[in-house]
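Coming up: subunit A.
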Amino acid sequence: MTTQIGLVFFIAAIGLCVIGIGGIVLSRNLFRMVLALAIAEAGANLLLVLAGYRWDAVAPILSAGQMPAPMVDPVPQAMVLTAIVIGVGVQALALTLVVRVKQRYGTLDMQLARERMNAEIDATADVTPPRSQERPRGERPLPAPAGGAHD
Partner candidate 1 sequence: MHWSELAIELTLMPLVAFVVGLAMVLMMRKIAARLQRRVGPPLLQPLYDIVKLYGKRTQTSHGMLHEIGIVMAVGGYVAAETLLPVPGMNGIAEKGGMITLLYLTMIPSLGLALGVGQCANPNGSIGISRALTAMLAYDIPLVIVIAGVAIHFGTTNLVDVIAQQQAGGIATWGAVQMPLLAIAGLFALQGMLGKQPFEIYVAPAEIATGPMVEMGGKFLGGLFVMQCFQLYTASVLYVTLFLGGGENWIAFLAKAFAVLVIPMSIAFLFPRYRTEDMITMLWKWPVVLGLIGLAFVGS
Partner candidate 2 sequence: MRNIATLLFLGGLAFLLIVITGSLDFGAPPMRIGTQIQAATAGDVGTANIVTAVVLGYRGLDTLGELSILFAAATAGGLVLGSAAARARPDGGFILRAGADLMFPLLLIAGLYIVIHGHLTPGGGFQGGVILAAAFFLPLLARPGTTPGHRWLMWIEGLSGATFIVIGLLALYRGDAFLTPLFDHGTLGELVSGGSLPLLYLAVGLKVGAELAGLLMRLAQDDEVTS
């Protein structure tokens, strides 16, 4: 019984993780990738919290200077707290980048953004791309970077 319930939790945690990873890998939309990342991190955090769970235990808060009952492990909770905040920071930064990419390249499509990035790196380095990677004719040119203040 107990292991089955544990399995459910594990499946939940791993499922979140795998869904998140799959989202990052499969989606082409930058914003969805950030969301997928949040899901994946949630999964990992859930697994971490599970590591500290004890049956029939209470929250690790001392009342009147003593342990009222077996308490769950406080360390994973602290770790998760840290991990969540780290995740928040990373996601916030990712979002700022998404905003900027959207502005500069006018797209949220990873594939397009990457092609344009490679083209830009090549252009900056003054390298002509190999023929097989040349883009078909008639494609729209890169949008000019908006707002010259940052360039």
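Operating definition for what follows: contacts are C-beta pairs under 8 Å (C-beta built on N, C-alpha and C of every residue); 3 or more make two chains touch, one makes a residue touch a chain; residues count from 1.
How these were chosen: all candidates are chains of the complex that A comes from, given by their letters.
Since the model is a prediction, treat every value here as computed from it, not as a measurement.
Of 1 or 2, just one candidate touches subunit A in this complex, namely 2. For subunit A in complex with candidate 2, the touching residues are 2-3, 5-7, 9-11, 13-15, 17-18, 21-22, 25-26, 47, 50-55, 59-67, 71, 73-75, 77-79, 81-82, 84-86, 88-90, 92-93, 95-97, 99-100, 103, 106, 143, 146-147, 149-150.
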